[in-house]
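Have a look at this one.
Removed: one protein chain of the complex. Kept in place: all other protein chains.
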Amino acid sequence: MTRFVVSVHIVPRQGLLDPQGKAVADSLRTLGFAGVRDVHVGRHVVLELDAADAASAERAVREMCSHLLANPVTEDFELAGVRPA
Amino acid sequence: MTRFVVSVHIVPRQGLLDPQGKAVADSLRTLGFAGVRDVHVGRHVVLELDAADAASAERAVREMCSHLLANPVTEDFELAGVRPA
Amino acid sequence: MTTHATPRPGDPAITPALVAEHGITPDEYDRVVAMLGRTPTLTEIGIISALWSEHCSYKHSRPVLKTLPTQAPWVLQGPGENAGVIAIGDGLAVAFKIESHNHPSAVEPYQGAATGVGGILRDVFTMGARPIAMLNSLRFGSLDTPRVRYLVAGVVKGIGDYGNCVGIPTVAGDVMFDAAYEGNPLVNAMCVGLLREEELIRAKAEGVGNPIIAVGARTGRDGIHGASFASEDLSAETEAKRPRVQVGDPFTEKLLLEASLELIRSGHIVAIQDMGAAGLTSSSAEMAERGDVGVTIDTMKVPVREAGMTPYEILLSESQERMLVVATRGREAEVKAILAKWDLVAEVIGEVIAEPVYRVTEGDRVVAEFPGTRLVTDCPQYHPEARESDAAIERRTRDVAAIAEQPEEADPIWTLTRLLEAPTIASKRWIHRQYDSTVRTSTVAGPGHADAAVIRIRGTRKAIAVKTDCNGRYVYLDPRVGGRIAVAEAARNVACTGATPRAITNCLNFGNPKKPEVFFQFREAVYGMGDACRALETPVTGGNVSLYNENPQGAVYPTPTIGMVGVLDDAAHATRMTFTTPGDAILLLGEPREELGGSEYLAWIHGTVAGAPPACDLDAEKALIDAILEAIRAGHVRSAHDCSEGGLGVALAESCIADETHPLGAEVDLSAWPALSRRALLFGETQGRIIVSTSDADAVTAIATRHGVPVYRIGTVRLATDGLTVQVGASRWTAPLATLADAYHGAIPRAMSRAAAETVGTEGVA
Partner (left out) sequence: MKVGVVSFPGSNCDEDALLAIVERLHESAVLLWHKDHDLQGADVVILPGGFSYGDYLRSGAIARFSPIMQEVVAHARRGGPVIGFCNGFQIACEAGLLPGALLRNVSLQFRSMPVTLRVETSQTVFTNAATAGARLTMPIAHGDGRFTADADTLTRLESEGQVVFRYVNAAGEPTEAANPNGSMRNIAGVCNPGGTVVGMMPHPERALEPLLGSTDGLVLFESLLASVKA
């Protein structure tokens, strides 16, 4: 068993209203960051876990995402990185 | 001006209690993912913005993070990627 | 006796600099050396710095606090415990306490306010009471600055998220905005709980051999030194202490609440206390002191969140959602089983011992040892010098009648509308609609409905009424009078709902007590509170002192926040503040006077805080309270609303428009006081006045007269479409209700909508 750090992005599904992203974009423009076009806010989940190898760590995390971490109705997920701890 | 997509990770500062991470870790273990050691839940912010070049897009986003996006008392941030849109 | 403790390898040498860094004065250090008969260890220095901080020791305030009345037949528990307790009949009792989280909220508004709510909840449920209501008393600088809006948004969200998640309704409070609070917001949270008298449990360690158990969340490095932090002025250096903030976990708190109440009812434990400020140190030392017993604690047995924590860190950590329990020997397994049911940890970390010492070990090594309970009892007490500041005297004695009216004031509706949009007066709905006020299905009158919140007591006909109050401007201008008014106003608010005021808790928010002018304010304000508590028969059952609320620009207004609890024998008598029925008579109980000093009118319209605050005649207040209670109980009162900030004019307008879904108009004639200036009549803040609407003016008049309370029929409730009409002598003005309502309900939402830009970092958890 090796310890791995796996990180995932869980993002609101394209096309859904993202009030948080909109609030951030508005605020940034109010603060003078005029170049801001669009903002989306999702979750960044970092998991430390023991697994036989990187591939099985990744497999386990994908399963966690589809089971619990992401809502299949409104969210998409993507693995952002797998590295030994 | 070019359009860039910059993504940032905003994570709870080390050492501070992360109730969300703890709840998720507990729940994953209950679900049978016994190998889970630790979980931290942060935010994944994706910004689309116009800037002269990648370096200035990055500079702008760093400033946004320290000004608004991250809570300097409880969170740390890191740039996760800069790419042309 | 001499005590023994050895420094840990790697501990720094005990130097004057290290002692000073811990906020311990050279004199205090000498006392410690004398007590121990040797040089203290680093761990001991840490313990002393926490326990002898103002926050834990009350070293500057205790002698003055002792003057407050604390007794009445219904008081079951006065000051000195986690919360005060009063009997309300039927074998039931109410536990309540208020506490400040000012400094943490100034640094991190969301977590600071949230953990303030968490702490005060634990104070109440450790008495064996189930929390049934939360209140919050807030003071901020001007809403015109982004920093203040950021603080408001964060504090309100923090209070809401925590209380909402635990499932305790937040039902009342008070909020004022004034530049005096600019760098130092005040965040005071109050909790009220219900218990059966026989379930009352005290935090007193007893029984040699009984195990001491740490319960709840694990201990991390957060908030180390929060208690001494709460006893310093805010400065640039404070900013550097930021990582000391604590993060709250209301979900764990909810589990801890259920587990603690189950533990208390199980009979397996003898004492329980929150690990609040200064964490394990203060909870264990205080429990030992109350029981006059010795204790020993092994820091290696404390469940920790992070590896490598030192005894110093474990003892001083302010990790939230933790409790210290003294169990009956032999029942450890039962205690653990109850905690396990709620998915929480419980570990035996020490024991009550016969030997009169307070001892901390790390495994076998003794790292701190103090004789007997002297750690608590030997803390020095100070009697600082008190002198009124010249600036306050100058302001009080200024002739405010000489302040010229602005041209627009020729139309008093203009002035009234401006006052209704003053954030201190305007509807606080933007705030309290973020608070779940109806969970527990017992809220008879929630925030914004009545002068105080009314919560029914299930299984009885009874209800309680609760409210916080304090006008710091009055206290600043005249501390003694201001202290009296704070109590009198809270009592009046509670009485307006039909409840008999019974007792108070208080949170004394002041500046640096070492400054003579601050200590003068403190002493006089407490004396004033005492005067009022005696006159109104509302003893003090507990409270909290928050000093050093100042920054380089100066101290906050002295703000002794009062949390009042009253009892209604019949919940059906609960009375709201807004008019209910067109055609009802409008009566004024009490007498207007030429008193503009300290008013919101002067502050908001003229930018002036000056003049003597309104007088406070405590006998008249008592008579007024008795009269309104009798009238309400006789069933004659349709609405009752006291006159406070903004005076009679604002109170009348509020009676018309505060209930947005059911506005009503009024026609009022105030010609009976030709000797008064129009602005004092309309906007002066003379105390002891209540606006009543009734279908039986004669009956209310007879009751008031019998109590010696002046009473005037000043008008009639009208339809909303009639607006609010006010006549003084030959002049008559009418305001459409929509104008008044827009000012009153729209002011804070409009100000805060500008805040979006500043609040994103306050997201907190989902």
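A, B and C label the chains in the order they appear, each numbered from 1.
Note that in this section a contact is a pair of C-beta atoms (placed from the backbone, for glycine too) under 8 Å apart; a residue touches a chain by one contact, two chains touch by 3 or more.
Remember, it's a predicted structure, so these values are computed and weren't measured experimentally.
Q: Can you list the shown chains that the omitted chain is in contact with?
A: Listed by label, the shown chains it touches are A, B, C.
Q: Thinking of the whole complex, not just what is shown, which of C:96, C:181, C:342 or C:474 touches the missing chain?
A: Only one of C:96, C:181, C:342 or C:474 touches the chain omitted from view, namely C:342.
Q: Among C:210, C:424, C:443 or C:561, single out the residue that touches the unshown chain.
A: If we include the chain that is not displayed, C:443 is the one touching it.
Q: Out of C:23, C:250, C:472 or C:649, which is the one that touches the chain we can't see?
A: Touching the chain that is not displayed is residue C:250.
Q: Which positions on chain B touch the chain that was left off?
A: 19-20, 23-24, 27, 30-31, 41
Q: Give me the chain C residues in contact with the hidden chain, please.
A: Missing-chain contacts on chain C: residues 157, 160-161, 164-167, 249-252, 254-255, 342-343, 432-444, 456, 458, 571-572, 661, 765-766.
Q: So which bits of chain A touch the chain we can't see?
A: 16-17, 19-20, 23, 68-69, 71, 73-74
Quick note on the criterion: only the chains that are shown with their structure count from here on.
Q: Please report how many Å separate the Cα centroid of chain A from that of chain C, as a whole number.
A: Centre-to-centre distance between chain A and chain C: 41 Å.
Q: As a quick test, compute the distance in whole Å between the mean CA positions of chain A and chain B.
A: So the centre of chain A lies 9 Å away from the centre of chain B.
Q: Quick check on chain C: which residues sit in contact with 2+ other chains?
A: 757-758, 760, 763
Q: Find every residue in chain B that makes contact with two or more other chains and list them.
A: 43, 68-69
Q: Flag every residue of chain C that touches chain B in the complex, lowest number first.
A: 107-108, 110-111, 217, 220-222, 242-243, 245-249, 251-252, 305-306, 319-320, 343, 757-758, 760-763, 765-766
Q: Can you list the chain B residues touching chain C in their complex?
A: That would be residues 12-13, 15-20, 22-23, 26, 43, 68-75 of chain B.
Q: In the complex of these two chains, what residues of chain B are touching chain A?
A: 1, 3, 9-11, 24, 27-28, 31, 33, 35-51, 60, 63-64, 67-69, 80
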